[in-house]
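For this depiction, one protein chain was excluded, whereas all remaining protein chains were kept in their positions.
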Amino acid sequence: MAKNTTTLETLQTIKDGVLAEQAKEDNIRILVGMGTCGISAGAREVMAALKAELAQKPDVDNVQIIPCGCAGMCTYEPIVEVLEPGKKRVTYVHVTPDTASEIMYKHIFGGDPVVKYTINGEFKTLSEQNFYTKQKRVVLKNCGEINPEDINEYISRDGYQGLAKALLEMTPEEVIDVMKESGLRGRGGGGFPTGVKWSFAAPNKADQKYIICNADEGDPGAFMDRSVLEGDPHAILEAMAIGGYAIGATKGFIYVRAEYPVAVQRLQTAIHQAREMGLLGKNVLGSKFDFDIDIRLGAGAFVCGEETALIASIEGKRGMSRNKPPFPANHGLWGKPTCINNVETLANVPQIILNGADWFRGFGTAKSPGTKVFALGGKINQTGLVEVPMGITLREVIYDIGEGIPNGKKFKAVQTGGPSGGCITEENLEIPIDFDNLVAIGSMMGSGGMIVMDEDNCMVDIARFFLDFTVDESCGKCVPCREGTKRLHEILDRITSGEGEEADLQMLQDLAENIKLTSLCGLGQTAPNPVLSTLKHFHDEYEAHVIDKKCPALVCKPLLTFEIKDDCRGCTLCSRMCPVRAISGETKQQHVIDQTKCTKCGTCLTVCKFGSIVKY
Amino acid sequence: MAVKKVNVTINGIEVQVPEDYTVLLAAREAGIDIPTLCYLKDINEVAACRLCVCEAEVNGRPMRNLPTACVLKVEDGMVVRTDTERVRKAVKMNLELLLANHNRECLSCDRNQTCELQKLCHEMGVESTRFEGEMRSLCYDDLSPSIVRDSSKCVLCGRCVSACDKLQNIAVLEFVNRGVNTKVAPGFGYSIRDTDCIYCGQCINMCPVAAIKEKTHIPQVWAAIQDPKKHVVVQTAPAVRAALGEEFGVKMGKAVTGKMVSALKRLGFDKVFDTNFSADLTIMEEGYDFINRVKNNGTLPMITSCSPGWIRYCEEFYPEFIPNLSTCKSPQQMFGAVAKSYYAKKAGIKPKDIVCVSIMPCTAKKAECARPEMQVDGHRDVDYVLTTRELARMIREARIIFDKLPESDPDPILGEGSGAGVIFGATGGVMEAALRTVADVLTGKDLKDIDYKAIRGIENFKQASVKLPIGGKNVEVKVGVVSSIRAAEQVLNQIEEGKLDLHFLEVMACPGGCVHGGGQPHVSAKDRIDQEVRSERAKVLYSEDKRLPHRKSHENEEIKALYEEYFKEPNSPISHKYLHTKYAEHFIYMPDVTDRV
Partner (left out) sequence: MANECNVKNESCIKPDDPRFKELKAYIDSVRDQQGISIMVLQEAQRLFGYVPLEVQKWISLELWDYSVGELYGITTFYSQFNLTKQGKHKISVCLGTACYVKGAQAIVEALEQYLNIEVGGISEDEMFSLEATRCLGCCSLAPVMMIDDDVYAKLYDTKQIPEILSKYYLESELEDEMESEVGA
């Protein structure tokens, strides 16, 4: 059993030590972005190159190479940053092993930053990008700044101070009161006030209660939870301990996707370190409060993001949702009172406890205080993770932070909330983002995926794509979700393949509303949203599919027509490449596509060197 | 303790109900029937079919979406509406969605008119579906001797899954895959034949549609009856008479013994006998087996072997208890063996010309009669087994007006049964019957106090002890009675761990015993709310017991004759040849099985 001698003073000593070390005049810290995105882009090789160079100079002892989490600007990965006391931070982007060596030689050993490897060669840091200026980093405050595998670095940035304050200075009721006052709402999708949730579980008497961190991030296109787990795992442990103290739980589970190996490994390391230091275990910080955390790996089921399905999964069963009420706060894991909070929600908790509810209410709107992290993706110039105060407009996020739509294309819609959300059109871009406003315009916050679409995206096809996902991910328990989403998908399939009829649109609407109204859990209740919101905002596009049998965005292949214009030079290439021999014509003569044979594969369009083939 | 009551308003009708009621139950008090399909009180309350949706308001605030009445707990002042257009539309659409993935061959379906889905659609005016499309992949498994699964009818309500898991804790049937590909099946595409299924048929009882049913022997039985060269004898298990009437509109809890016998005679069986007779015979054999074990330090506790579902379970999961099993064949098999030997001889008919049919409340009996060892000198003990439901079907097919049938008695020689025999059909009955005989034998008296009430009733596990003189000493004989495999498993574990000390244990695979067997008439989930099927049917048997002239197996005149003329005494060598059997460990999910479904 770990002897527990860690106290508030110990934390202070560690913090002072780390800060003093970092403040030494000749100290050089090299941060390498080692989130999954960085690693995918080659950060491991870069790290190896940096270390190899450093190893060449055994006498250099003032340089630390530190792996850190994702800074959010994935397009620039691999990113290497150099921090020296009193000097401007230098950010190198798209670093390769070769440039890494050059940076080591010229900058680290030579004292001369290599400007050409910075952003646009302009010697700008990430925080000077448009991408960052409108952001407010609370949840992501440590991501990209500290070594997630070093508990001391976390402590140096006030880590575990929130827990210490809660345990040593506050009663559980006071903790819950602060959470309630802060107005923090669940970031996993529903937006339920966290303090209220805790207050439901707290008064229940039971021999055992649980707090669960929901890290089963499953929305396609959202990865903020992964970033937090990879970049700042201790924040989650600290928050869970605070939550455990507040509701009276001594045991916590982190339910994390198995597809996030880096996050899992960092969590394991963090738990190990926290246990070693007595920040988890018996008698935490001498407060007589016992708390420990175990990790459970998800096994690939989106529905397990839903509370009751998640509980079933931890219990070792098929992750099928069950009806609420009873709510987990009364009847949760193994029938015990259980509180489930999402990663991003928890990441706010230590800071709220430490800085107070008013501090937190200083960001965001009255009804949705704080910030929200979005994963910005799709047809947008700057993709990545952004943390913005609630109340910012979608236009600001898309045009100011994301720098607009690439290739001069026209903005069509932005999809928020993943498969549970809806599409938002141009007319609603000025609406301040918060939980209630998004719901009011037929979408939802969801976990924070934000996918931008341009004129080349067919909205019927997008609705079909999301339904494809939900049909596959429905747990299969309740009739409307299991059978209904399948039929929705079939109708959309008919429409996108040109076999739709006008009556199908009303059927879509009725069925979608019924699924929303009668499904058992959140997955089914929100699954029709992509259909409902596209039906509402892009009805003309649906009509084009079923009445004119045309896909305005030119996406739905069966609805396309390929034609050879009269400037055809008769080079015969298209005719030769056509897999179904639908193109005929003599050499140097105008060629013709036989529409009855054409399978709309698009080969001719791709191979034509003269741009003589059009699709419409 | 008085349960607190709350006031609820449903469709404008105010009712006062206990606070632990669901809206569904409260609505029934208000005379309102809410549609349900997946709901099975206490067994499957999962809110999956979404047909019991309603609108509800608590403290004047409407609840989000449409909550399901089957699991929604009442609250004081709650206002519920089930009669709005919004609710009706939702129910109808969910029914349409179910129909779109359902094999709608209602006319030729086994469950035509007892199908809960059909009934709901009829009541709600849903005649077709707008959502034709791809349907669930088919799986028709008729490889097992007892149970047929037809996935094309399955509505994925999970009632069978819960029955298999919650009642029996065997969990053969499980949800497999997810989303629209979900189905109910055993593992790895195995036929139910090759799994841990014990054929108890509780899944069939719980199924609202015809996705699981017994493997029928009706055509074979018709053929045998039509064959002039065959002498077809039929036996009817005790529990059949307690439930057959339900198939013909008789209220549950009424015996139809006399009409049943008349019906069988009209169907053309050459002789109509009674399994009560061989139940008495079983008591003679098993009773003496028990006395021998107690006197000679044999393996104890001795465990009954009447329930083939239990036997199969023991062979699969607790082979270490095989020495504890009574070597006696079940009454069904004993009957067959006696019919083709003693009766054949007396009637002057060659055993090979006799076809032995049994009417059983049980699906496992079909598998039992097919066990290779269940034969003597090449003659199968029992040739065909019909469930109570199948018998009803034959009676209907023969256009017999059940209600107008006269009462008649079974044929002599193998037709008499004692009160002890008839109570075999209820949990505790075998033990009570055995005690009546064992106590008389050991005390040498004709004991009058023979109602062993401690082991009656529907509790899954009951115990009693009786002081009996054994080997000159007064021994406190401890007996136990357990029904359902889930409870049996717990009892066996306790015995293994030395926490439970018993001399004699009765095990029945089905909860409540044979009256609630897998071959009994279907009782809809709604009817199960209002009546306790197990005790209603058991009541019939105990009143039969009261009315019979002999209430102890050893007083049965025909049994006495059988021993005098044929077997000499219980456990004699000849009785061993005909009436006893062997057991062996049974292996499941063997990898070399090639015919999967």
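In order of appearance the chains are A and B, and numbering begins at 1 in each one.
The rule we apply is simple: a residue touches a chain if its C-beta (ideal position, glycine included) is under 8 Å from a C-beta of that chain, and two chains touch if they have at least 3 such contacts.
No experiment lies behind these values; they were computed from the predicted model shown.
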| item | value |
| --- | --- |
| Omitted-chain contact residue, chosen from A:240, A:314, A:438 or A:574 | A:314 |
| Residue touching the undisplayed chain, where the options are A:270, A:394 or A:462 | A:462 |
| Omitted-chain contact residue, chosen from A:297, A:439, A:554 or A:605 | A:297 |
| Touching the absent chain when the full complex is considered, from A:69, A:369 or A:384 | A:384 |
| Of A:28, A:65 or A:222, the residue in touch with the unshown chain | A:222 |
| Subunit A residues touching the omitted chain (full complex) | 36-37, 40-41, 74-75, 77, 218-223, 226, 258-260, 294, 296-302, 313-320, 334, 375, 377-379, 383-384, 415, 418, 449, 451, 453, 457, 462, 465-466, 475 |
| Touching residues (missing chain, whole complex) on subunit B | 137-142, 151, 165, 170-178, 185-189, 195-196, 588-589, 591, 596-597 |
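Please note the rule applied: only the chains that are shown with their structure count from here on.
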| item | value |
| --- | --- |
| Whole-Å gap between the CA centroids of subunit A and subunit B | 53 |
| Residues on subunit A engaged by subunit B in the complex (per definition of touch) | 301, 303, 318, 320, 322-323, 325, 471-480, 482-487, 490, 507, 510-511, 514, 516-520, 525 |
| Contact set on subunit B toward subunit A in their complex | 46-51, 53, 65-66, 68, 71-73, 86, 89-90, 93-94, 97-98, 100-101, 130-131, 133-134, 156, 158, 175, 177-182 |
